[in-house]
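Beneath this line is the structure, given in structure tokens, with notes to follow.
One protein chain is absent from this view; the other protein chains keep their places.
Going in written order, the chains are labelled A, B and C, and every chain counts its residues from 1.
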Amino acid sequence: MRLSLVASTDPADYGFVHRIRTRFAETDAMGIIHHSAYVPYLEEARAELLAHGGHPYHEVRKEGVDFAVLELFVQYRLPLRFGEVVEVNVAVGRITRATFQVAYLLRVGDETRCTAVTVHGAVDAAGRATPLPPWLAAAAGPDRS
Amino acid sequence: MRLSLVASTDPADYGFVHRIRTRFAETDAMGIIHHSAYVPYLEEARAELLAHGGHPYHEVRKEGVDFAVLELFVQYRLPLRFGEVVEVNVAVGRITRATFQVAYLLRVGDETRCTAVTVHGAVDAAGRATPLPPWLAAAAGPDRS
Amino acid sequence: MRLSLVASTDPADYGFVHRIRTRFAETDAMGIIHHSAYVPYLEEARAELLAHGGHPYHEVRKEGVDFAVLELFVQYRLPLRFGEVVEVNVAVGRITRATFQVAYLLRVGDETRCTAVTVHGAVDAAGRATPLPPWLAAAAGPDRS
Partner (left out) sequence: MRLSLVASTDPADYGFVHRIRTRFAETDAMGIIHHSAYVPYLEEARAELLAHGGHPYHEVRKEGVDFAVLELFVQYRLPLRFGEVVEVNVAVGRITRATFQVAYLLRVGDETRCTAVTVHGAVDAAGRATPLPPWLAAAAGPDRS
């Protein structure tokens, strides 16, 4: 297990927030958003964070680097419902030479609905591990390992 | 509109059937299978038909040909529910130099649930129209136009 | 076939537009947005239109009415790609006592990528056909049939 980041439930611990309105197509027969639908929410928020930092993912990919998902951990705390606007708070951490981790806090209003962590590895077009792009490596903070 | 094939509700009009069990992830808050989930069912049945004919789609793609979806028409007649096994009847028709059409009949037991037609165009790796592979063109029947 | 509305490629023929950014999760191995991913785009735009008119779909559903999808017709004209922002133009038409049709024009910049039409029927909680809500019936224009 590479996953070591802990997703805080305090939005002050995150530096970026992206809003997503849930879709009816994402509901299930329990009347709530299906648990698999959260995974694209995390990805969308992550992509918006990269874009906000000047590195849209579709441009990163043109440079021959993909960020493969190595691990995913989601804690579903309260359901999401159709028509709600979810605030997905995002923070990058635990950057190594070829991997990084991302923490997520999903809230509706002041209510914590979900927390999650993903672990990513940079890979080239052939799927081989490759060093992180310099701009991402430079984002390494005190918990660089 | 290129779509001209009509999807019969008589299974005798189809030469191939593929069974799919609906997934809970495909349900929605109305308690039925969401209408968008049918589209991958059609695709899965189409891919099984190609594989059955000796041309698995992942091998077709290795030869540099993709079958882009140009048009899609679905008639939802009765809902599908979680846990049901759907018989997807499939038939190819209306083959031209660079396009073909596929008709679908979805049944559970003897009950018609849905009919559909898709129109496809052969494209090369760059997305440009290209002639159909010879084995597919050879499948042209009396309604070749 | 109930479908009779034609989706114009002129945005001036539509009264409402909703923007959607494509997701990486919606791409496929052809490097474009998978054709099944358009169906939730149509639904999201339709829901936004209802909400804009003061009738959010999750509130319509609380009143015991669902708008079942009866038919779907999509014409894929040019691919959508990851990271693009799609303008989904929406217009309601062909309102009958218990059904209505919706036309869609999907553009990126000035480029037409896709047109579509959906046919809907009002159903009660048990899935039986029921008259359209008065506010929707009142939206009937000259092509009411």
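A few points about this structure:
The working rule: a contact is a pair of C-beta atoms (placed from the backbone, for glycine too) under 8 Å apart; a residue touches a chain by one contact, two chains touch by 3 or more.
Because the structure is predicted, anything quoted here is derived from the model rather than measured.
For the options C:R2, C:H34 or C:H58, the residue in contact with the chain missing from this view is C:H34. Residue A:A29 is the one among A:L5, A:A29, A:A45 or A:A122 that touches the chain missing from this view.
The missing chain, though absent from the display, is touched by one residue of A:G15, A:G53 or A:P79; that residue is A:P79.
Taking the whole complex into account, subunit C touches the unshown chain at residues 24-25, 27-29, 31-32, 34, 36, 82. Remark: the residues of subunit A touching the chain excluded from display are 1, 3, 29-30, 32, 35-36, 39-40, 43, 61, 66, 68-76, 79, 127. Where subunit B meets the omitted chain, the residues involved are 21, 23-26, 39-40, 43-44, 47, 51, 56-58, 81-83.
As a convention for this text, only the chains that are shown with their structure count from here on.
With centres computed as the average of Cα coordinates, no chain lies farther from subunit B than A. Centrality by C-alpha centroid: the chain sitting nearest the overall protein C-alpha mean is C.
Where the sister copies subunit B and subunit C meet, the same residue numbers recur on both sides for over half of the interface positions. Counting partner chains per residue, subunit A shows two or more touched chains at residues 24-25, 82.
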